[in-house]
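With one protein chain removed, the remaining protein chains of the complex are shown where they sit.
== chain A ==
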Amino acid sequence: MLILECPYCGIHAEETELHAGGQAHIKRETVGADDAAFEAYLFTRANPRGVHLERWRHVNGCGKWFHAARSTTTLEVFGTYPAQTLTPPDDIRAAITAKHPDWSFEGWQGAT
């Protein structure tokens, strides 16, 4: 079972205590965006075979949203971090690149 540490309450929460919220760091388009930008915002999702950045909610706990860095091929968790950021913090990037030296946030599918 997937276990993630909630960055707010520090609890190592099992998957049943959490709710998966899909891709993190989506650029939310607004008035003035063209059709392609809106399509990307609403439907086109990063679906990497490897490192992924996701939103999770500690739904049966503190109720807050947070982000997790995880591998979709090994289910390894690199770390979790608060949602109030546009990019992953340095310690998360370091934890990922320790295992995947070629990885960069800028090269991740969701970083458009």
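Observations on the model:
Heads up, the rule we're going with is that a residue touches a chain if its C-beta (ideal position, glycine included) is under 8 Å from a C-beta of that chain, and two chains touch if they have at least 3 such contacts; residues count from 1.
In this section, contacts and distances are computed from a predicted model.
Between the names "Thioredoxin family protein", "ABC transporter ATP-binding protein", "Sarcosine oxidase subunit beta" or "Maltose/maltodextrin transport system permease protein MalG", the one given in UniProt for the chain missing from this structure view is "Sarcosine oxidase subunit beta".
Contact with the undisplayed chain is limited, among A:Asn60, A:Thr74, A:Thr87 or A:Ser104, to A:Thr74.
Although one chain is not drawn, its touching partners on chain A can still be listed: residues 1-2, 15-16, 19-20, 22-23, 35-36, 38-39, 42-45, 47-49, 52, 54, 70, 72-75, 109.
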